[in-house]
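For this depiction, one protein chain was excluded, whereas all remaining protein chains were kept in their positions.
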């Protein structure tokens, strides 16, 4: 039976950080088995598995099955760059909505510790000895550095600078202060890769990667996994009161891509698809930005967090700098943002991120977030964006029981 | 509105073969634009894109959007080895069934011409200078060749031999005769990579790859793409009579993985998941094997075709050799199998295959298959399997209009 | 003098060096790369259009850490050339926040990349302060 009433029954993330002794299947299995246990179910109850991993060899879903239970259910291996985890969750939700199953499992996993600079290839770029035009631009050599930048820190630096140019108020110091907030938040998160409070001076004087992003303003490459069990409302009613009480309602689940606009061919437009996803999500959920008790947004770089305040409607158009400077996004502010520490300190194991941010929100909505609990949190939003591009937004609400 | 009434509105495959002047995005765009035109719609009508490609750099869905229309719709990049195309189609179907959209586009594309042996790594396997146990088996070197085979021709050879051992009747010559049939069929398919009729002697004397599979009994690496537009029944009713008449009903759409059985850790079990998928598909469709006017099944190797006769219920259990020897699977037989020429001659651009086989079936059900038309075809089945494992089965029916 | 070729095929050398784009004849969307169809309106007809050589700096980053083989620091920039956005590296400017300002006027400049083994010299483009 098709269902529009979808709940998260169980959800877990592993510790983010360095896991040299675990392979991606160990990490994924740890998260998946923990999510099943958290939901009080086993693989026997699961009707579909959606899994994401970018840096491994492919087919991670079936590899996970062999470690947690090989029951013959359909597996969808999905990818959408940094939105991969959210895409896996969306796929499981879609299977439940379609009435194909009443319970699904989504897993995201990545091993990135020591991976270095992403987006910049990784292989040395040497020119051919005899020039020959290649690819859709007919380039005779690598364009990275010669025609702008391919590196993520540089691309997202430009995204933040563009916003600053358009609306004013953005500066190196402002971006660094956003990072200061997230590093401060991380001190309360035992699962974060880095939990060190950093001063504004330390952040601004850290190694410059791509102005205005210093190293501590960039998302941290690390290892980690996260997994979630989703269930239809009808099935949830047959489960225990405790399961129903801890279940978190998925009020909105949205995936978008970037529609064409003039400049998107030269600088990825991370704004329009986020604005579109947010608009659809608020409509689906029947809530607005003012109803949100916390937000986990995709601060892959400090420069990105600024623009997403605006894209998610947390402030007036063009008012992101003022919004931040008002203190609104600190954990004691009007709309706490990235109380987990965000990708800059919690870490960013790419395909795990889109489920881990939902775990963070659920953790608060269940009142289980310990020292970093946002008191009385009822509604939260999780946002993730991958270049290429894809944006996933989920709005979550605590059970009324 | 959720819908269980799903139709294929437009579908196309490119010529399979060598396309040195086209990149994967060219091939995918060609198939996608042709499928849209075939369905009489444009990207404006499409609500979701699911895309698959294994050998490229990832994110093929968004790359395709940029070439055919960047409208902001959700994109799912999916993979499931050789079942990737079917998984993309399933994902689009699931979005329609969930009521999230009324029309979806699925695309599969691969460039494989000259790729050589698959499954065997491709990199030279040299042992470490100092032995160090690695991986889940604690192996101190590469196991390929030392502990059985990692290569696909060898793995599927064993699958066929195992069937022969269990039920009898299988021999090198029998497997070669299956290949003879498919090469004969291919002569009528202008989109096949190879269309040369081969004698049994030529096939048996061809280069041996992995006994009993000679080169002409192996799927042909090649380039190609295929795409399909799916639509809800409700939406279809609003379209033209011509569109309704050519639309093909998706009577069943099933994806399974291999459940655990004793030997699956040492030889992939391609049987149980196919049997499970077939059982579910026949239930969903309300038809049985005897109702099928044609079948496109995954003959990645001649040895594989034999076991799938049995797995799909085209014959009695254990009766695959007799079924074939009766002539039943030739195009003038009781249940024509692989009238396209199959993967052995049509070619196997991995991620495209799971949509291309559905195109073949649709082509006949629409009565548009020209010289190779199976007269009066009303119901057909398309089967695909990828190791790891995943099996996709679709049962298709012509419109009653 | 040795043969010269443009570093990318949307750069036209000669007396008046400039960039060219493929403009969709249906909706006017511009693309520097080859497209199978228009990302905006799905049309398949394009014509070549010249891009003006002066522009304004709309976004930048000073990249100080890059992949092996990429010379740092460099200034990556997005330049608005009369309504068409161009990606480039700035040239003839010190790569520091004191010298690169949002909104500054810039113009197209040529940047030699070096010769290949047959003596063919590749010429790239950049933008410099106007």
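Each chain carries a letter (A, B and C) given by its place in the written order, and its residues are counted from 1.
In this text, a residue touches a chain if its C-beta (ideal position, glycine included) is under 8 Å from a C-beta of that chain, and two chains touch if they have at least 3 such contacts.
From a predicted model like this one, the values you see are computed outputs, not experimental measurements.
Visitor: In the intact complex, which of the depicted chains does the undisplayed chain touch?
Guide: A, B
Visitor: Consider the whole complex, including the chain that is not shown, and state which of A:29, A:84 or A:340 touches that chain.
Guide: From the options A:29, A:84 or A:340, the contact with the absent chain belongs to A:29.
Visitor: One chain is left out of this view; which of B:37, B:140 or B:325 touches it in the full complex?
Guide: B:140
Visitor: Out of B:39, B:154 or B:388, point to the residue that touches the absent chain in the complete complex.
Guide: B:154
Visitor: Which chain A residues touch the hidden chain?
Guide: Contact residues on chain A toward the absent chain are 25-26, 29-30, 33, 42-44, 65-70.
Visitor: What does the interface between chain B and the hidden chain look like in terms of residue numbers?
Guide: On the chain B side, contact with the omitted chain comes from 117, 120-131, 133, 135-151, 153-155, 157-159, 161-162, 164-165, 172, 207-213, 260, 262-263, 265-267.
One rule holds in what follows: only the chains that are shown with their structure count from here on.
Visitor: Determine the set of chains touching chain B that also touch chain C.
Guide: Where chain B and chain C share a partner, that partner set is A.
Visitor: Please identify which chain has its centre, taken as the mean of its CA atoms, farthest from the centre of chain C.
Guide: B
Visitor: In chain A, what residues contact two or more other chains?
Guide: Chain A, residues with two or more chain partners: 135-136, 260.
Visitor: Give me the residues of chain C that touch two or more other chains.
Guide: Residue numbers touching two or more other chains: 35, 39-40.
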